[in-house]
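Removed: one protein chain of the complex. Kept in place: all other protein chains.
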Amino acid sequence: MDKLIYMDNSATTPVKKEVLETMLPYFSEKFGNPSSVYSLGSQSKVAVEESREKIAKAIGAKPKEIFFTAGGSEADNWAIKGIAYANKEKGNHIITSKIEHHGILHTCEYLEKQGFKVTYLDVDEYGVVDLEQLKDSINDETILISIMYANNEIGTIQPVEEIGQIAKEKGIYFHTDAVQAVGHIKIDVNKLNIDMLSMAAHKFYGPKGIGALYIRQGVKIDPLISGGGQERNRRAGTENVPGIVGMGKAIELAYKDIEEKNQKLIYLRERLIKGILDNIDHVRLNGHPTNRLPGNVNVCFEFIEGESLLLSLDMEGIAASSGSACTSGTLDPSHVLLAIGLPHEIAHGSLRLSLGDFNTEEEVDYVVEKLVDIVARLRAMSPLYEKVKEGK
Amino acid sequence: MDKLIYMDNSATTPVKKEVLETMLPYFSEKFGNPSSVYSLGSQSKVAVEESREKIAKAIGAKPKEIFFTAGGSEADNWAIKGIAYANKEKGNHIITSKIEHHGILHTCEYLEKQGFKVTYLDVDEYGVVDLEQLKDSINDETILISIMYANNEIGTIQPVEEIGQIAKEKGIYFHTDAVQAVGHIKIDVNKLNIDMLSMAAHKFYGPKGIGALYIRQGVKIDPLISGGGQERNRRAGTENVPGIVGMGKAIELAYKDIEEKNQKLIYLRERLIKGILDNIDHVRLNGHPTNRLPGNVNVCFEFIEGESLLLSLDMEGIAASSGSACTSGTLDPSHVLLAIGLPHEIAHGSLRLSLGDFNTEEEVDYVVEKLVDIVARLRAMSPLYEKVKEGK
Amino acid sequence: MYSEKVMEHFRNPRNVGEIEDADGIGEVGNPKCGDIMKMYLKIEDGVIVDVKFKTFGCGSAIASSSMATEMVKGKTIEEAMKVTNKAVAEALDGLPPIKMHCSVLAEQAIKAALLDYAKKNNIEIEGLEDFDPTEDPHEH
Partner (left out) sequence: MYSEKVMEHFRNPRNVGEIEDADGIGEVGNPKCGDIMKMYLKIEDGVIVDVKFKTFGCGSAIASSSMATEMVKGKTIEEAMKVTNKAVAEALDGLPPIKMHCSVLAEQAIKAALLDYAKKNNIEIEGLEDFDPTEDPHEH
């Protein structure tokens, strides 16, 4: 293949052509500040509000419940810190899970240093949170439950509806980090009793640097970024108009024909999984076998390490990622893979292939073919594999 | 004139053509996540680091002292809250001024609710902070001085160097909101003893939704947005690569031929001020007569109200703004104009015309001509003017 | 932000000016708050035969004044008393929430002028018994 095979759509996606086209006029022509009185400003304001409506519609919310942020991490931080600080008179306990994105985990750890108490729920071998443990963890001090919608590494979809029900019954706010779910799975915040929901446009073919937090009307939350009166006084800063416009278009496109797109993705996903499992030994699939993101494949190849796998794939023109956050300054294996019970040495050999709208069957077959070679080559170099062959 | 006359460059600026062009490849082609191992990711990483270098160079900082944010407000919030929370064992007192942007003021007010103490320094009639009061306000608990570089409404440039000197002598962190200064005035963070500095790309012909906080090496500051390891673990979130690239290009262009550009701006500014003062009575210039932003004109027309002035200008194709934040949900006149001692009724009649690289002498003259008519028309409608004419 | 109707009345306000020998003059608002409205009424046989206004204020204040004068012109005092702030706002195809006080101000200005007329002529107008023209519409 001479073109790049991009199978890291969970990390980020390219901006779709139609999306970029809708954004373009807002950089240099319709560039007005939406807060301005004059026509150039009102134009921007209208564009922002139209986008807000599209996003609200996509998740069954009201437009005034959508607040734009700079992305998923800001939305996560806002939800967690905003609820914690605004409701600290009510209680100081937060419940989350061990497999959350660092945007949630590190924020919770930060709050622990400020005196809050946090329960990190366990997950089962498929990465599903333990609902009994959730119920048992709730106490009089509990002010927030934050459980992600779908996991970014292993793709497992959480029992969000049940969690929403539990939260509602107990009168506790429920936030879900839906950064991996929005644009990929149908969501209805009312049906699911979700009080807050984080999203990021660049995960569904929208631009980087823009996201949103859905905040149910009536939820008591402090701002994370104070200042000007934008976003109805809840999130200050001159609006990123092109980004907002792009996000609106992207979410609209994402939910168009979503069933068909997902059918195709699931077909490709299963073909990829089967191809890997049938052709390579000492490999295991991570995450839930069926209840997972349509495009997510996560496997562990024993006896080899993730980064060398990625570099080898890159040499073949294949872009993928590994659970081990090699480049982010830590050498620890993925906290998600450890939470589902994998030993460290196996967790190090993980590979995430996340499929998107532009992937083809041909690409899937090519990736399987290359993986067979690469895994064989790296194992031939591995002192661990040698021991297995020798039966040690 | 049939084209729009845009004189609200302090609110936001159009993205320059060259800037947009450098951004374009990063939306749909070079769209990789900079944290990724593969080439597509490294490409983005390189682009981000090149931009960081450009920004660092522009203000005399090291690249690793530049941290990207979603804009000026985030940078302001981060500086204030980050220092407050990280240094609360050292002290709980912050000094700022009465004429700061709301990004600073509302953040300080928020911290007051969390138990911090804040001193809001007075300014003189030109909007210059009182250095004696600053010195007198410092106590053992003072952990931060935050004074803006140049005011966004009246353009007054603050004695930043002196403030930096005072802060340094006392061993107190000094943050400056330089959102209106970066790209418009030469800045050297070392010469000025600045420890933190906020900026926003959309104020100097870069895109909206991207900004940066300069943090001097060694400054103890908490993150505002925790999560992934981006920005050396200090500001989480997938990097807004096109935005970052655009900001780098924009700052480079902004400081190219800055002397010449500012000479032109100052010429236009003085022509505009003279035109207004010579042709309209009962008008006063706000801000410092000379030590002000090259493009800033701020005047008060007595007996008329700012918004109707703006609407009238808009009808003539002129985009400008008023100190009174009519649209932001408050009807109070500008806190800046009140701080320089204007009575409420005069503060209501303020007009800010902020010139930029695209304005011409012809436009300036046209605006003066139109202003004469508009002010006359609105005054003819004003019951306050009637009284003046009658000598009451 | 504003409806086309508001902008139209802002662009071409009706009945701007003063009436030299007005029968009733009302002034409401406060320069501190950024809006003052002054209404002049000419009343003949209980009918408002002419009306003029002067306003210091934002676009919607001027438009509300203009619309209010239109709505009371040619009306009897009783009819004019029924022109509520809501009616003014509706006639303008609505006002932004934070601008609703402008229509309140317009209603009050009319009433203040009617009260002035009543006082000067020593009559009582039904509905003005408890009216206080100095009340701040921003608090509404």
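Chains: A, B and C, in written order; residue numbering restarts at 1 for each.
Everything that follows uses one rule, which is that a contact is a pair of C-beta atoms (placed from the backbone, for glycine too) under 8 Å apart; a residue touches a chain by one contact, two chains touch by 3 or more.
Computed from a predicted model, the values in this text were never measured in an experiment.
Under the touch definition stated at the start, the shown chains contacted by the missing one in the entire complex are A, B. For the chain left out of this panel, the touching residue among A:304, A:319, A:336 or A:364 is A:304.
Within the whole complex, the absent chain has one touching residue among A:188, A:257 or A:386, and that is A:386.
Within the complete assembly, residues 37, 42, 45 of chain B touch the chain that is not shown. In the full complex, chain A contacts the hidden chain through residues 303-308, 311, 315, 324, 326-327, 329-331, 333, 343-345, 348, 380-386.
Simple rule for what comes next: only the chains that are shown with their structure count from here on.
In this view the innermost chain, defined by its CA centroid being closest to the centroid of all protein CA atoms, is B.
The most distant chain from chain C, with centres taken as the mean of CA atoms, is A.
Separation between the centroids of chain A and chain B, computed from CA atoms only, is 34 Å.
The distance from the centre of chain A to the centre of chain C, each centre being the mean of the chain's C-alpha atoms, comes to 56 Å.
Contact with two or more other chains is made by residues 1 of chain C.
Among all residues of chain A, those that touch two or more other chains are 37.
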